[in-house]
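The complex appears here minus one protein chain, its other protein chains still in place.
Naming follows writing order (A and B), and every chain is counted from residue 1.
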Amino acid sequence: MFDPRGPAAADIAVLGWILIGVCLVVYAAVLGGLAWSLTRRRRETDDSPQTARRITTVITSLVVLTTVILIAFVAVSASAGRGLTSPTGPGALTVDVVGYQWWWDFRYRDVTPSDVVSSPNELHIPVGVPVVLNVQSRDVIHSFWVPNLHGKRDLIPGIVTHTWIQADVPGVYRGQCAEFCGHQHSKMAFTVVAESRDEFLEWIARQRMPASDPSDEAARRGRGVFLSTTCATCHTVRGTDAGSHVGPELTHVGSRRTIAAGTLPNTRDSFLRWVRNAQAIKPGSRMPSHQHLSTADLEAVVRYLRSLR
Amino acid sequence: MVRVLAAALCLACIGCERESRPFTSLPSAAAQKTVGTDLFAGPVAPPRADTSPFQENAWGVSEGKRLFSYYNCVGCHAHGGGGMGPALMDDKWIYGRQASNIFETIVAGRPNGMPSFRNKIQDVQVWQLVAYVQAMSGQASIDVLPGRSDHLRYSTPENARRAEPAVQTGHP
Partner (left out) sequence: MATATTISAEQETRIQAELERSWAVPRGVIGWLSVVDHRSIGRRYLVTAFVFFVLAGVLAALMRIQLAFPENTFLGPDLYNQIFTIHGTAMMFLFAVPVMDAMAIYLIPLMVGARNLAFPRLNTFSYFVYLFGGVMLFVTLLLNTAPDVGWFSYVPLAGPDYSPGKRADFWAQLITFTEVATLAVAVEIVATVFKMRAPGMSLNRIPLFVWAMLVMALMVIFAMPAVVTSSTFLLLDRLVGTHFYNPAEGGDALLFQHLFWFFGHPEVYIIFVPALGMVSAIITTFTGRPVVGYTAMVLALVATGFVGFSLWVHHMFATGLPQLGLTYFTAASMIIAIPSGVQIFCWIASLWRGRPRFHTPLLFVLGFIAIFVLGGLSGVTLASVPFNLQVHDTYYVVAHFHYVLLGGAVFPLIGGIYYWFPKITGRLMSDALGKVNFWVLFVGFNTTFFPMHFLGFQGMPRRVYTYPATMGWGTLNLISTGGAVLLVLGGALFLYNAVRAYFSGPPAGDDPWGGDSLEWTIPSPPPVYNFLHIPVVEGRHAAWDRSADPPVVTGIRSDCREVLVTDVMDAEPDNKVEFPSPTIWPFACAVVTSLFFIGSIFTPWAVPIAAVPLAVTLIGWFWPKEHA
């Protein structure tokens, strides 16, 4: 949280420094007072009524000081909070965040239904633009959190909650689930890619397009395997007959930076390991292992998937 | 003392079976070849899987329940009451209510509209669905049966349904 890349996180970081700074000073003072109390030379006047009165005065002043500090904390915190509930400016982008056990779906709204983009586990945002997020869960409580950009917001089934993020520095930021949601809560991460407005529009335009046709024989074979076996039962690849919404959409899976909800980097080796034996990497997740696939079929499928940019 | 330990071990086994989460392997009687008929070659009958390996496994039954919605079995069978397809929560069975029969139904399909899911759903998941189909008519221990689901209430929860003797109808 102390590496902010957006206005919200920056405000929280400043608040954090203030709170922690004051608390450390208070702590040092308390420890100092304790050390002094233990080591001071005792005097006969310690038991006199004047000393008792002085002690009362000192303690009362310290309590008043504590109260003042705490009221200041409340004020600072409340004012920071008010600035953080709503985005900084108009014209914000709206993205629906849907949490599943144990992956994320980011859906970019559009007036034209066929232009709605689903980008599982990777959220692209333009730099400098507030992005409003409507967060909801399809199963249990999750929590959306990108430490570099803002605090977290829980995804509660039955309710749509709201938050917003804004990145002022281009870059790739990691987010992850922050509410215990079952076996693979630990591996339910996602990536936020903050890029310039033009890059973002380019990306959206590419995402809207259906899957590219495979260019070589191996990828074609892979598409054949994909469509004729269990893959198509769970995954959508727009432009083919695979249209199931059980698992994340794979139309542009080759262009993502990670797979398996941030668990593995997008490399050929990761794809092979994931498709062959997902349960060894993320035991309990909803992706079954495919050890019955022959090596040739497996490599073909992976080649096809990586070609889906 | 030995008897106490033996009893404890038995308890341990019961606990293990119901509660195990076999992510990377099937519990006990794993993917057996099923037979669709009573006829067989040779003097010795091949083994028939009469129970799904997940039948006494609560996690497997709940996975089957989830897959029942995911793979759109509810599209034809609703949540057990049937529609285009026959009801699955009652006592009437067209092709037999044993696990191997249900497995065959799912994998090979049946006349009059039941599609074949061979190569479309992995065997492990089919066994989970089999266990759930059996659970829909109450054919599992009460502590294994799922409870009410987090959706609009469509029926009594599975753990409130009681298994009745099967009636082989042979027709829809």
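Some notes on this structure:
Keep this in mind: a residue touches a chain if its C-beta (ideal position, glycine included) is under 8 Å from a C-beta of that chain, and two chains touch if they have at least 3 such contacts.
Every value quoted in this text rests on a predicted model; they were computed, and no experiment measured them.
For the chain excluded from display, the touched partners among the shown chains of the whole complex are A, B. Remark: the omitted chain is touched by one listed residue; of A:M1, A:V169 or A:A205 this is A:M1. Touch with the chain omitted from the figure is made, among A:P147, A:G222 or A:P248, by A:P147. Residue A:I156 is the one among A:V116, A:I156 or A:L227 that touches the chain not shown. When the full complex is taken into account, the listed residue touching the unshown chain is B:G147, out of B:P111, B:G147 or B:P165.
Against the chain not shown here, chain B presents residues 11-12, 14-16, 18-21, 23, 58-59, 61-62, 142-144, 146-153, 156-157, 159-160. Contacts to the hidden chain, counted on chain A, fall at residues 1-2, 9, 11-12, 15-16, 19-20, 23, 26-27, 30-31, 33-34, 36-38, 40, 42, 46-47, 51-52, 55-56, 58-59, 62-63, 66-67, 70-71, 73-74, 76-78, 80-82, 84-85, 101, 139-141, 143, 145, 147, 150-154, 156-159, 161-163, 174, 176-187, 189, 263, 283-284.
The working rule: only the chains that are shown with their structure count from here on.
Only residues 21, 23-24, 70-71, 119-122, 124-125, 150 of chain B touch chain A when the two sit together in their complex. Listing the residues of chain A that touch chain B in their complex gives 139, 157, 183, 228-230, 232-234, 246, 279-280, 283-284, 288-290, 292.
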